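Shown here: the complex without one of its protein chains, the others still in place.
In this document, chain identifiers A and B correspond to the written order of the chains, with residue numbering beginning at 1 in each.
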Amino acid sequence: MEKNRLSEFLIEKSLVITAIFSIIIILLIVLFILMEGFPAFEDYGFFRFLFGMNWAPSDGEFGVFAMIIGSIYVTLLSLIMAVPLSLLCAIFMAEVAPNSIRRILKPVIETLSGIPSVVYGFFGLIVLVPIIRTNFGGTGFSMFTAALILTVMVLPTIITISQDSLRAVPHEYREASFGLGATNWQTIRHVIFPAALPGIITSIILGMGRAIGETLAAIMIAGNVVQIPGSIFDPVRTLTANIALEMGYATGLHYNALFGTAIVLFLIIIILLLIANYIQHKYKVDVGGGYL
Amino acid sequence: MRGLKSQKIISPKTSQKIMNAIFIISGIITILILVLILGYILIMGLPVVNLEFIFANPIDSGASGGIFQMIVSSIYVTLIAGIVATPLGVGAAVYLVEYAGEGKITKLTRFGAETLASIPSIVYGLFGLAFFVVAIGLGWSLLSGGLVLAIMALPTIFQVSEVTISSIPSSYREGSYGLGATKWQTIYRVVLPAAIPGIVTGVILGMTRVISEAAAVMFAVGSSLSMPLSIFDPGRPLPLHLYILATEGISLENAYGTAAVLVIIVLVLTFVSNYLVDKYQRKIMGR
Partner (left out) sequence: MNSEFKGIIVIAICIILAYLFINPGASYERIDVVGSTSVQPLVEKLAENFTSSHEDIRIYVQGGGSGMGIRSTKQGLANIGMSSKELSSTEKKNLTEITIGKEGIVIAVSNQNNIKDLSIEQIKNIFNGKITNWKEVGGNDKEIHVITREEGSGTRSAFESIVMDDTKIKDSAIVQSSTESVKQSVASDPGAIGFVSFAHMNDDVKPISVDGVSPSEKTITNEEYVLQRPFIFLIKGEPSKFAKEFLSWIKSPAGTEIIKKEKIIPVK
């Protein structure tokens, strides 16, 4: 019996370690990224780094502002396209479609989310870039091209989570609305959609996180020019692309500046995550599977 | 009010019809996007894929020859990720459901998993380089890459396991306690066996996520073309190979082939996990 109690105790303690393991890892990640990135802030100045317009590592200039704007623009542009389509699709799947169609759409969306981002990037590079070049001029590498691919990449995130929150609306709401003689669409628009709104907003924020964090697809098709784009057909460089593109060449402070870029990216993601958490907490949204 | 106004112009029945059409179109667009991308990759890539392509090693930086080394590397890193992440994820899930209940640790763990799942893969890439490759001194190796991927697979495995374990009826546990079993004995002999299909699904989902990762491993596994002989050797997993082939424009043809192989692997994994989820839901939840 004694021995049993001891082993029970040990097992419980080791399970605690596995439970807090993810937190330990996060702390390690933060520690190492900060450690490597900090010299850049120290030498170049944090605000100069954050709001500097000039990124020219060979001249010792490390301003990432244009890339922050680049990341945000690309993300917003892709959300403008992805949100309507994915919400319609989510409502369709949750409220309108018969079971048979639902059974087709569900694996379609799972597959979309499973396709590797490098395959999306490759598709964009080979198919979309030439199409954009012939139809809209320029080189084809542009914010718009990248946003198109990101749209497809965030679709599954937004659809899955907003569909969950639509489903979570209690059945009585629907029945009450139908009882008042409302059509299906009226019910969706005036009853179900408002009730599911917090979850839908969460899904959009998580989709946003995915778009901002996407690296390879952005590198392959956004053109990687460090500039604040004047039109959607101008090339941009995202924060993620900056890291992956220059890591191989960086020495000295340049290397630290790339980790600094990662810190900025990390901060943006944390802010988004906190907003999503706040909404979930405030409106008690339970979006099973609500990950970026 | 605005709703009422618009209804004066268009009758509820008409607007219902219009909306139905829009809904169906949105569904069709989504399906078309998938068909377009998959179709293009498979049509362009499958003609390149044959036994020789799969079982031959790359020649001329991958310009010709096959992708056997990349497949082996992918299997290595994905297995390492699965082997490392599964006990951690399942352990955390067991602790939360069976020991902790709703409390601080539970909240902390969930927040941790959520954050891990949200960190962009390129940040993992940098972490892998700074921590596993340089600080721990594993160098560029399949092990470094696999460990980075283990962290990425962890949240998925944890989350699916947690849902699965908490869905196991408490009557199972009570029966075991009634027979005088301790808590761990109950978990080990009753709860975990009942949860295995769900856990396996979680592991497959986690592996699907990491087998398609290139950004996270690009600074950790190296990119050598030589066949790795152990997990301490560098390798070049499939997605990384595709990235290098495409961006360095080494060979479009082989890039198509690699993309097709990668897509097929992901399709198979998605299909298997779907099948398992379906079967499991029917069995346990009676759906």
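Criterion: contacts are C-beta pairs under 8 Å (C-beta built on N, C-alpha and C of every residue); 3 or more make two chains touch, one makes a residue touch a chain.
Predicted model only: the values in this text are computed from it and were never measured.
In the whole complex the chain that is left out makes contact with A, B.
Per the touch definition above, the residue from B:Val35, B:Ile83 or B:Leu179 contacting the chain not shown is B:Ile83.
Of the options B:Phe53, B:Trp140, B:Phe158 or B:Tyr280, the residue whose C-beta touches the omitted chain is B:Trp140.
Annotation: of A:Ile132, A:Ile188, A:Ile204 or A:Met247, A:Met247 touches the absent chain (contact as defined above).
By the touch rule set out above, chain A reaches the unshown chain at residues 55-58, 130, 133, 138-139, 141, 219, 223-227, 235, 237, 245-252, 254-255. With the whole complex as reference, residues 60-61, 76, 79, 83, 133-134, 139-140, 189, 193, 196, 222-226, 229-234, 244, 247-250 of chain B touch the missing chain.
Here is the rule we go by: only the chains that are shown with their structure count from here on.
Inter-chain spacing, taken between the CA centroids of chain A and chain B, is 16 Å. Put simply, chain A touches chain B in their complex at residues 4, 7-8, 11-12, 14-23, 25-26, 28-29, 32-33, 35-36, 85, 88-89, 91-93, 96-97, 101, 104-105, 107-112, 114-123, 125-127, 152, 155, 159, 182-186, 188-190, 206, 209, 212-216, 219-220, 240, 243-244, 247, 258-259, 262, 265-266, 269-270, 272-273, 277, 288-292. Remark: chain B residues 3, 12-13, 15-16, 19-20, 22-24, 26-27, 29-31, 33-34, 37-38, 40-41, 87-92, 94-96, 99-100, 105, 108-109, 111-127, 129-131, 135, 151, 154-156, 158-159, 163, 182-184, 208, 212-215, 218-219, 239-240, 242-243, 246-247, 252, 255, 259, 262-263, 266-267, 269-271, 274 touch chain A in the complex.
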